[in-house]
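Chains shown are a subset, placed as in the full complex.
Labels run A, B and C following the written order; every chain starts at residue 1.
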Amino acid sequence: MNPTPTLVPERLGTGPPGRRAAEPRTRRRAGRRFGVRVLAVLALLALWQVAATAARNPSFIPTPGAVWDQLLRLSTTHDGIRGYSGSLLVEHLGVSLRRILIGSAIGVAAGLVVGVILGTVPWIRVVAEPVVTFVRALPPLAYFSLLIIWFGIDETPKLWLLAIAALPPVAVATAAAVHGAPKDLVEAAGALGASRWDVIRDVVLPNALPEIFTGVRLAVGIAYSSVVAAETVNGVPGIGGMVRDAQRYLQTDVVVLGLIAIGISGLLIDGALRAAEQRLIPWRGHS
Amino acid sequence: MSSTPDAAVSVHEVEHVYGTGPDAVTALGPLSLEVPAGSFLVIVGASGCGKSTLLRLIAGFEEPTSGRVRIGDSPPTPGKGAGIVFQQPRLFPWKSVGGNVELALRYAGVPRAERARHIPELLLRVGLRDVAHRRTWQISGGQQQRVAIARALASDNPLLLLDEPFAALDALTRERLQEDLRLVSAQTGRTSVFVTHSVEEAVFLGSRVVVLTRRPGRIALDLDIPLPRTGLEPDELRALPEYAALRATVSQAVRTAAT
Amino acid sequence: GSGTASTGGATPAKTIRLAYQAFPSGDLIVKNKKWLEQALPDYTIQWTKFDSGASINTAFVARSVDIAAIGSSPVARGLSAPLNIPYQVAFVLDVAGDNEALVARNGSGIATVKDLRGKKVATSFASTSHYSLLAALSQAGVAESEVNIIDLEPQDILASWTRGDIDAAYTWLPTLAEVKKTGKTLISSRELATAGKPTLDLGVVSTAFIQAHPDAVDAWRKVEAKALQLIADDPGEAAAAVGAELNLAAADAKDQLSQGVFLEPADLASAEWLGTPSAPGALAQNLVSAAQFLKDQQKIDAVPDLATVQQAIYNKGLPGVLDS
């Protein structure tokens, strides 16, 4: 029951293994994967502790212990003070997550539409393609003031900033994938009587789905990493605003705690996206 | 099955060149061909002689470099009036096998409620059962080709273009499908253009067989097959003395044309 | 420049790395007129622009600068735990005057600081303005929690001001000039300074550099003093130099300079500011109260005691060393 040694990379394997072998192998593999990850985290923590001890400057590298203390402090009401700037860590995170989710949802939806149009309507593409490229080269920090002029200092400009940050990956990936739609299948659909829109819906978009998913994953990541920029203005409560504030006072332990909170919640969202991807694209790798 | 037997194909002085400049390849022609409505034209020729190109021109996927192709009175438009079976199955991997057929039915305008009924019918017609839920890469090569045929049969186009549709099938399945195709086309008066490498198949199916020369494909033989289209059992048909003679003629022409 | 030259405490090749910021001060005159380069021909002089005291503190931590122009608020932070940056205050570049002020928007119905209760007030957090705003509030007996204080960069203050999103703002030039056009000044940093809550821009030098190159520090103090003198004696020429550095028209620069408070070189050694080695000035006390403010804001863990801060005031050789 040993797997046949093959020359092809393991993840690029050759279809499902035999029936009887399948189940225990998958379970065993998941277990090992979990073990390796736990080990890696422990190793990282140890490394961190060593580095922090060696640096001997908490505003360089705070110790894991200091960050842990901050986690406790920011998650409770302490000396009559609630968390950081009046909000608990989870509240900061929650507010930001809401912004990220709404912002990237808008950005992804708009990016999809833009991408499909760029990929299929040559006339619009001629003008819109440069506009998209232009916009995605612009630094959010530079145009954020414009958003404030237009939309004020509350949620709207933040959502706009995140949406604008999230749009390009989806738009570019979608446009590229749509542009590279398989000619033979487009022809096949056309031969069966598909209308132009049918072809887009039934051939071009499904074929682009893997790249679109990559775009969406990148978009969410970029929205995440833009949250500090978005929360430079009136950003507390908000994890980005918190990090920024702490940074200005060189409270490195709070900064690191905030970064870890951002990173871990980002991991969870990406995991959900990848699970969705695997479910939605059973044909990946098959042509 | 109803049908509008009005699809005369006219290929006039057509020549087709792929590419430009030093890389140009003259794939076909010049070649002229009138296919009256209701006839069953079989095209035979060496590999690379331009058969698929001719079919693509008739389907409207290529524009001839020179000359003119007409379906009835108008230039061909893909998806309008002609069903096609390509040389490769070209199934949509994101749809199940049944989903592929369903899509074809939808494009053919079959209402949603009726499609569920039609899918197994069409699959059974090409000898497939219990595969509708499978993914397209979970069926064998010959099964994929048959799904492609089922998909093309989903609409009652007056013109059917088939590019070596039975190449990957075993003898028995192949004969069954041949008989079905022969019968249906005789009954509905639909026009067919059929590409094959099998002389046997050509003579059995065709009301007319055209043999092409090597690239660029031109007409080497244009032969009417004056066998009865209905009334005879396949085995009776194959037993006719004319049948063997026609086979020999075509076979001889293929050998001459290819050298 | 290469990364190697900027790491490692005292620079062997006799380099001075100065951090400056884009606010009108004598520092810019020194830079513009290359006085330091002329005074210290043996040294390689590197000017680096920073846009906040926080990033200058970071650069000190990274040992990437030797001398810096930096606000009193970040200096208080840097001198406190956990940072404990080894630098010393060696100069007072300017004192905030009318160039930083609290302005209420016309039509907001605010006439005094007390009226700010329940209103939206914007300022840039962690800046001297932030400090001054809170000082003004406490002076007027308004609790911080009674006011909705919002963190905005100056350019964003202008944007939201124009839209009417905020009722008042504590900010500095040039945004201050813009908001004043449609607003009423409630209090300026000049008044707060008089009332004992001054905010300053300071010149700090890393301790390692002071130990390694005391002469260079003296030369630097001299040229900074010369610049103060020029501001006092010939505002036109001073403004031209500052304008060139800030990409401003000379007239604008002159206007901005006129709103700040620039000490006479002689005042530096007075009891109010740096003092002398024998009689430390009140600046140390000012920094301690700034640190206390930060402690109240929970931005630092502990307030350094006065003696510690006094040791971080570099007044060696004052007052004589400034005479040239």
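We adopt the following convention: a residue touches a chain if its C-beta (ideal position, glycine included) is under 8 Å from a C-beta of that chain, and two chains touch if they have at least 3 such contacts.
Source: prediction; values computed, not measured.
Across the full complex in this structure file, the chain copy numbers come to A x2, B x2, C x1.
The definition used in the following text is that only the chains that are shown with their structure count from here on.
The central chain here, found by comparing per-chain C-alpha centres with the mean of all protein C-alpha atoms, is A. Measuring from the averaged C-alpha position of chain A to that of chain B gives a distance of 49 Å. Distance from the chain B centre to the chain C centre is 85 Å, each centre being the mean of its Cα atoms.
Inter-chain centre distance (chain A to chain C, centres taken as mean C-alpha positions): 40 Å. For chain C, no residue reaches two or more other chains under the stated contact definition. Residue positions of chain A in touch with at least two other chains are not found. Residues of chain A that touch chain C in their complex: 57-60, 81, 144-145, 148-149, 152-154, 232-236, 241, 245, 247-251.
Every residue of chain C that touches chain A in the complex is listed here, in rising order: 52, 54, 57-58, 61, 77, 82-83, 125-126, 150-153, 155-156, 159-160, 162-163, 165-166, 294, 298-300. Put simply, chain B touches chain A in their complex at residues 59, 61, 78-80, 82-84, 86, 88, 90, 92-95, 103-104, 107-109, 135-137, 151-152, 154-155.
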